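On to subunit A.
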Amino acid sequence: MSLTLLNVIIAVFIAICFVGANAAYLVWCERKGAGLYQRRPGPMENGPWGLLQPPVDGVKLMTKQLLIPGGVDKAIFMVAPVLAMFPALISFVTIPFSTNIVAHQIDVGVLMIFAFAALGGMSLLVAGWGSRNKYAMMSSVRAVSQTVAYEIPLLITTITVVMISGSLNLTDIVEFQLGGFWNWNIWPLQKSVGFNLLMPISFLIIFVCSVAETNRAPFDLGEAESELVAGFHTEYSSMGFGLFFMGEYANIVIGACLTTILFLGGWSCPFGDWGFFPFNHHVGWFLLKIYLIIFVFIWIRWTFPRTTIYGLLNLSWKYLIPISLFNLLLTAGLLKVF
Partner candidate 1 sequence: MNQPIELQKDETFVLNVGPQHPATHGVLRVKMTMDGEYIYDAETVLGYIHRMHEKMAENRTYPQYMPNMGRLDYLSAMAFNHGYALVVERACAIEVPERAEYIRVLTVELNRISSHLVWLGAFVMDLGGFTPLMYCFDDREQILDLLESVTGSRLTYCYFRFGGLYNDIDDDFITGTRAFITRMRKELKMYAKLVTGNIILQKRLIGHGPIDKDMCQRYGATGPVARGSGINYDVRKNEPYSVYPEFDFDIPVYDECDSFARYMVRMDEMEQSLRIIEQALDKLPDGPVNPKKKPKIIKPPAGDYYAAVETARGNFGIRMVSDGTKNAYRLKLRSPTYSNMHLFDEACRGMLISDALAFMGSLDLVIPEMDR
Partner candidate 2 sequence: MSIQETTRQALSEFFPEKPVTIDPVPEPESEEAEDGKKKQKDTPRENGIIVQDYSMKGFHLDAQINPDQLVRAAEILFKLGYYIESITGVDWIKEGQLEAVYDFSRYDFDLCRVAVRVRIPRDNPILPTLTGVYTGANWHERETHEFFGIQFDGHPHLIPLLLPEDADFHPLLKDFKA
């Protein structure tokens, strides 16, 4: 067995642990955050501040009966939750948490993440189709059109960043932004393109798209609970539902990671590269940034009502795609000039 393969297996194991812990405790964060936003304490009873709630919930989910509705295609029905979880896990392989904390550096890391994100969209379709439920079916159709609509601006914006940094490798993209927060891609002032006013807006676009890609409020049309009951996972119980749930939170982490890497300088310290503690704490900076983004995710979810499917598509096709396309052109032009 080659060393690289072993490396990847260990990394996947660590990624599973990381994703599992993250998913579990992000649920806690979400519930606690929701509580605090809503003038109530959130989970309180299990452990201090309800910190034991996630494991207890996990045990509950695992011990529940897995119900399979009559007349469904069992194989499709069972494979959907796995499909939801698997791409998110694999994507972690290529995400650089720090200079050397990365499972496997791939030169086309960005491409790989997008490839697997598309697979995640398919899991919703399979789940909705396999459930033999009208609500689930409608939800999966919605989810797919949403994924398609939002992958385009997401990709275009990412290409812009790739053009600026000149690499598809995530580590390279971060290294391009090292040396203080003024070097991050979020600012209009750029090393390679001079001055591009649209960069902060691009950041917003990628942020909105990652909210939409992860099916979170206000774009949670797939599981719009007041319209489609629970959407694609209406018929799932026990760990089937649990996997969807974990997959959702894993996707959130991926989305936050991607935003951080592309625009917020990844693990780079905001105050330049001082080589002493705590500024050299690279993973710390990375985690801080992604959790800040997740905090905003939670904040948004507990503030806004849901959009409709046409509102969502309008936003994508009328605003996000034109602006990101324009930014792509502008950046290409600026790259030629400078």
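By our rule, contacts are C-beta pairs under 8 Å (C-beta built on N, C-alpha and C of every residue); 3 or more make two chains touch, one makes a residue touch a chain; residues count from 1.
Basis for inclusion: all candidates are chains of the complex that A comes from, given by their letters.
Because the structure is predicted, anything quoted here is derived from the model rather than measured.
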Among 1 or 2, which chain makes contact with subunit A in the assembled complex?
-> 1
Candidate 1 touches which residues of subunit A in the complex?
-> 34, 37-40, 134-135, 138, 142, 217-218, 220, 224-227, 229, 302-311, 314
